[in-house]
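A single protein chain has been removed from this complex, and every other one stays in its place.
Order of writing sets the chain letters: A and B. Residues in each chain are counted from 1.
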Amino acid sequence: MSTTTPPITPPSSPHSPSSSGGGGGEVNYINATKGIKSWMFTVDHKRIGLMYMVGVMSAYGLGGLFAILLRSELWNPEPSFIGGAEAGTTEAMNNAWDFYNQAFTLHGAVMVFLFIIPAIPAILGNMVLPIMLGAKDVAFPRLNLLSFYFWVLGGLFFVWVLSKGIINSFYPGMIEIWGPGGLETGWTFYTPYSTTTQNSAVVAATFGAFILGFSSILTGLNFIATVHMLRPKGMGWFQLPLFLWALYATAIIQILATPVLAITLLLLIAEKTLGVGIFNPALGGDAVLYQHFFWFYSHPAVYIMILPALGIISEVVSVHSRKSIFGYKFIAISSLAIAFLGFLVWGHHMFTSGQSALTNAVFSLITFFVAVPSAIKTFNWIATMYKGDIRITTPFIYILFTIGLFTIGGLTGLFLGCLSTDIHFHDTYFVVAHFHYVMMGSTLFAFLAGVYHWFPKMFGKMYNVFWSNLGGIIAFIGFQLAFFIQFIAGSQGMPRRYASYPEHFEFYHQVSTVGAYTMGAGMIIVLLTWIVALRTGKKAPANPWGGNTLEWHTTSPPPTANFHAEPTAEEPYDYSGWKYVSPEEGWVQRTPEEREAARQQLGTGH
Amino acid sequence: MSHTTTPDATDNHNGHKDHEDHDSHHGPHVVPFSMLFTIFAILIVLTFATVGATYVQLGDFNLALALAIAVVKAALVCLYFMHLRWDSPFNGLVLVASFAFVALFIGFALMDSKAYTPEVDAAAVEMIQSDAEAAGQ
Partner (left out) sequence: MTQVTDSHTDDHTGHAGHDDHEHHGPPHLAHHFETPEQQLSSAKLGMWVFLATEILMFGGLFCAYSVWRGNHPEVFAYAHTALNKDFGFINTIFLITSSFTMAWAVRTAQLGRTKATFILMGLTLLGGCGFLVVKTFEYKAKWDHHLFVGDLNEHHPDYVAPAEAAHGEADGDHGAVDEHATIEQTAADHGAADHGTSDASVEVAGETTGETAGEIVGGAERTSIALAPDGPAGVVADWMVAPVIAGETADAGHADDHAADGTDEHGAHGEAAADAGHADAHGGGHGDGHSVSKEIVPLKDRQKIHQFFQIYFLMTGLHTFHVLVGMGVIAWLMFCKVPKGIFGPGYYTPIDLVGLYWHLVDLIWIFLFPLLYLIH
């Protein structure tokens, strides 16, 4: 039990959920002002979050479309998408390879730069970070808007690259006019291929990624300043909700790693346009150095992708288990530890690229250390659920999926971090499966869990639980079908990035393709539940889950200034102050006497 | 979990509690002109020193000396021109951390490239020699 009693907001205060639950006819951030300009020039973090949501989900749709195309190509061992060529000819092969290279590159680049990296911080982080702090906005609201427009601009570069590629394939004469389109370097832009290839719009794509980097940096900068400067009175670092710890650790990575990506891409553009040759062996350059540059950003970047997801897990697990998070400090510090260790392991992407033996060994060793903070988190989540009053809600189901996928992804990472086994597994489907489990499976499902967790807060509407759960279950089954079997295919030697393959891999690929389609169907259901809920969803109560972080202390959706009265910081995972009333009213605050009684009943609390 | 707020010098937002000792945030910290000018003079002197040092043959130590002078100059700029001496310690931490991560990046990349470059060079020389032999025949 706590040694000091956290300040309790009196139930009769103006922002009490019971007096303003539902928020129907009230003024909130969505209906406060009207017209397209009120959105385009808004500096309200919540509106910016919503605009990000529209953009990022569109990018996800685009990346998903490429994924479906890839898996369709791989249904048969022979190349399928061969354009107008006759099957079996060299031309058919070339067409299929060109198409496949373009498709997997754009799938990777769009998913990484436009979807996974901004998904949780830019959408959910923007939405709830200031509210969790009881603040009116992020520290630099205009920078926040600028970061959104950087994202749009960077995204437009990718759309430009893509459209050029498509148009060129129909009208080859256009290449003379505006140069090559599309991108087939892989999302990593490895030199010397990216500097010598003639049929990719490398400069446009890298410049797009460069701009997206600025978007990411500005978001991170904003979050760091906000967490430092705008915490309410009484909220020390260890009363910070764990989602914010995760976002804070993420922001540190964004600040320290993304600029290196920026300079890497600038150097690449200089190589391509000026012939600088620092990375190009034909000009006396060093191609391995490029990989050092690239992975100094891109390994920490995978923690930009996964850390916010881990933060969401911590929130959802605790709230929906009605139990204070187990090992708060360990989870908080392990976020920082992961962020720090993330900078010391980039060489594990280069074990077979000519990196020296000593460096290989050092990076391999440090890679294993990452398992420690990751496992600390996982064990603490499970300990939080243990003997908790678990509610099988939609967010909770998605979080269970996330933990499962993260565990599988993390454990298979050990095989790849180990030098000897990595020699066998590198560049096979084992790697593909591993990073899809970690980056895509965990992050995507945690993101969806977060959306379902905060959906009532964001829109003031409830969604259909049955269909939402069904969509998630279908997507989860599809995911497992699509990717688990790739571990086996990879361990048997199926290399990645090939449009055709030997026949004995056909079964694996077909199962995987069926899984991809299944997952696509699940995702469509999920999206539909959102749209239906927005149109016809029931009014959401201010606090549908009984959470105690500050966003649950205001109305759903919140007003533009987030709170009707200045909130007081509370212990974020102490649920004794709330009691459940009804689906319409959700959870309302107890009086101090009721609360004391509840605490007695709970016994040791946490 | 604990309710104790950790002593946290990085926060100067709510209240002036953390900074009573040396910098009450009641007004701006204005650096005296004499101090600015002294720093300026030292920087100029060090610039001459760094050029002068190149006339002394110290082998590898020349680089170390040049870098040491540069670090001193940079530290003076940060501490006085950029007010870091009177600023929130966290800002200093940000600066030091960024340098530390640059050092980390350079350290690993250098360690690795030092190890593989001789191999690459040897292979290149071999290639050249075989080309030369082929040309000679």
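The criterion applied here is as follows: a residue touches a chain if its C-beta (ideal position, glycine included) is under 8 Å from a C-beta of that chain, and two chains touch if they have at least 3 such contacts.
Every value quoted in this text rests on a predicted model; they were computed, and no experiment measured them.
Only one of A:217, A:287, A:474 or A:542 touches the chain withheld from this view, namely A:217.
The chain omitted from view is touched by exactly one of A:69, A:82, A:135 or A:494, namely A:135. Counting over the whole complex, subunit B has residues 12-14, 16, 23-34, 36-37, 39-40, 43-44, 47, 50-51, 53-55, 57-59, 62-63, 66-67, 69-70, 73-74, 77-78, 80-83, 86-88, 90-91, 94-95, 97-99, 101-102, 105-106, 109-110, 113-114, 117, 121, 124-125, 127-129, 131-132, 135-136 touching the chain that is not drawn. In the full complex, subunit A touches the hidden chain at residues 130, 135-141, 143, 217, 220-222, 224-225, 228-230, 255-260, 262-264, 266-267, 270, 273-278, 282-286, 289, 292-293, 561.
FYI, only the chains that are shown with their structure count from here on.
Looking at the complex, you find that subunit A touches subunit B at residues 2-4, 6, 228-234, 236-239, 256, 260, 286, 288-289, 292, 296, 324, 328-329, 343-344, 346-347, 354-359, 362, 571, 573, 606. Across the complex, subunit B meets subunit A through its residues 1-6, 8, 10-11, 13-14, 90, 97-98, 101, 104-105, 108-109, 111-113, 115-117, 120.
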